[in-house]
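I am attaching a structure below and will ask some questions about it afterwards.
In this view, the complex is presented without one of its protein chains, the others remaining in place.
Just so it is clear, A, B and C label the chains in written order, and each chain counts residues from 1 on its own.
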């Protein structure tokens, strides 16, 4: 189903998010026998919660694309044990809310073992998980929990915004020597399409990218909200406002160089994420920007986030929950 | 062992933290038959992880001071089920790191049921849990995780700094109609002593207190760090620096009125907590202060926190991990 | 197919003894109301009139109806995302139920919960959870609450075969046993967890056999035989109500429509699927009842169900979405917009 893993082609094909992630897994499985995937229903016909593993079980074998029972603690524990003994597991936790079912394994064990062992017990595992509001999945299937994981020292946290980045970042996570949580926003699975380099395409962790250059105000965001921010930026360009959009890609460790470099120039920043506001990642971004660029800002950093509520089911409420383009635009305007 | 619950005495006795919390539980159990406690080893001789329930099992009966197996999911689930059917459970999760063992019950269920039910299913439960570095307990028994819980819409989060507040806040949590997490810092258990009002003493949730007035700089803190900040404030008073110390007491919902009122006056703020820095509660505080008081601050908000590492075991490292008085003092001076 | 483990009181002498005809008709009525709701819902999804996710309980109607028939309104039920049958069987009226499924303000939860999170405490439907296995520990709490308050309310918690592999199941059964809680754990074993057949994820042939690990009676019955399940559930519920403690009841059944709307069920062997659908318990039971009731009587039940379902759909279809101001209410106590609603 993909050509990756056999030869590196220089051409970039237009792929969707699911295909791009599938390709990253395929390349990793094809490159290194230490890599294996595990998760619920990841073989045919499901290919996992959103079909990301389709075809991989058949191609790489049931021992390397392993179906698990519905046992998130067992999944995460198996990944940790395999990681500390030399393998590179890629575990799927079907939805990010279920990370809370195995939070102890992830945060008390995966994140801490390297440190607690004085560096003797590295944990090179990757957890892939899907989430995001907008699909009518309700309060237990939609939460963005990246801020809680960023608060866990020892974890790396990645949220891609497009297929090429998803492939490149996931490959970097898999071959990284630390535990990485790779957050796939369901809204992107079937919406985002874009050119994706073939082969073993990697994007370094910890590097943000300037998705759009602009001189008047910096919008800092990640994941699904990047597209919304870019759309708003286009719209505001017509009004003569130059919006720079930073796609953080990796939240921990954070690329403060790119972040602060941009805001130092524009002197205005808007932070946009889908997670709730209270102690969301926007708090860390805002605190960092304000403190590091104290006296240099022309306006306070504005946070555009979900309200401090669980994700509502009703369409009318779910739409109001997710940061809209008009709220983003209004926030940007408020800084000018 | 206490007189509370029988008659309200106006005298305040000098008690330690463990006794004060014990008294709150005793009053609650004595006041309302809907209240009951559950947790591991909470009957004699343990009285729970740190002896908080000593004597209560004998006094109020094994059915209302209930021993559980080592099953945090079962404990939290039992508390939720009891709460939604009319009782007011007070569950002990022995150490805060074990909250991660039952994070799904707490965050996906307790926190969300009221909202998901359109207000029909309130969850009046209290979770008490102990934590904090400094005891040589190592990386899995010491974490301050309040920021992760503050990020869960629907929860209330309380961290008392002294025995009287502990009693008054715990009673308010127990009789509050929402799920409250009450964080007891182990360092205070045997250190903090102070006058504690007898009887059904309550302190409203969501209200910070000015632990010490001052005009030059506001230090915002909670829990065990309050005493350190007060000590530093005394020390700086000798140098002629007026330090105002705000003890937040409740982190969610946050008393922004007291917080911003103080900083608006002093124009300088230092935030101190023991949790790691990255997306700690200090980020929310700093972001809020900077944004709300933009242009009014004389200096950037400084965060004094643990570094972004698990809690180390070695004494030399654990001491360096915890915000020290000298780091707090230096941070305050840096704002002047 | 009855199998009992370390059993006793929970297993009545004869599970096949039919109850009163009126009870039988009631089981048929409940199952029919569930099936009609489900069928109409699916047909509306297929036609595009309704969107979203839907976990059909078609085929499992009696797993709900025959258990809930023993419950009083003040007894408690906890169920899952695949919960329509349990919600209806516990007595939640179809109008607000359907409205909740569509996220309307007139729904049981004001549209904020949705199908995976329906609660209707006034009917004893206490929790619907979207997290596999998470309902079991909560059910213990409901049962404990009855025990502490000194009532004889019983709690029934429904879950799937796949859920028996998650930690919460283990902790809940152990605690229920130790505390002798008035709770019945009903595993609706439909042989698949998503696309995974039972044996691939579950290390035991009969989930009821796991009861022995908790010194609890465990019983596997044919959940598609309304009478057998009715009798078995009755014994377990009586046992719970009279202080005898918890039971693990495994009701063997089948999901006719796969895991989720749109599931093509290619992973199920064709004969297995064909045989299961051919043995549709609703059709079978109707045929059985024809010996006791007239065709007119049975048809009346069916017509009433169809009418009620049509009415509920019309109600829900035309109901309003919640106002945007509802977004931030109900997070904490005292934040409800509309005091009257509570």
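Annotations
Convention: a residue touches a chain if its C-beta (ideal position, glycine included) is under 8 Å from a C-beta of that chain, and two chains touch if they have at least 3 such contacts.
Predicted, not measured: the structure shown is a model, and the values here were computed from it.
Looking at the complex as a whole, the chain kept out of the display touches A, B, C. Set against the missing chain, the residues C:105, C:139 or C:166 yield one that touches it, C:166. Although one chain is not drawn, the whole complex shows that of A:42, A:139, A:153 or A:198 it is A:153 that touches it.
Check C:23, C:212 or C:277 against the missing chain and you find that the one touching it is C:212. Remark: the residues of chain B touching the chain excluded from display are 40-41, 44-46, 67-73, 97-98, 101, 135-141, 307-310, 312-317, 320-321. On the side of chain C, touch with the chain left out of the figure occurs at residues 165-171, 173-174, 177-178, 200-205, 209-210, 212-216.
On the side of chain A, the interface with the absent chain consists of residues 36, 63-64, 66, 68-69, 71-74, 76-87, 89, 104-105, 108-109, 112-122, 153-154, 156, 176-178, 253, using the contact rule stated above.
The rule we apply is simple: only the chains that are shown with their structure count from here on.
Chain centres here are C-alpha means, and the one lying farthest from chain A is C.
Chain A and chain B have Cα centroids lying 32 Å from one another.
Mean C-alpha positions place chain B and chain C at a centre distance of 40 Å.
Looking at chain A, residues 97-98, 101, 138-140, 307-310, 312-313 sit in touch with two or more other chains. Multi-chain contact residues of chain C (touching two or more other chains): 110-113, 117, 129, 131, 167, 326, 331.
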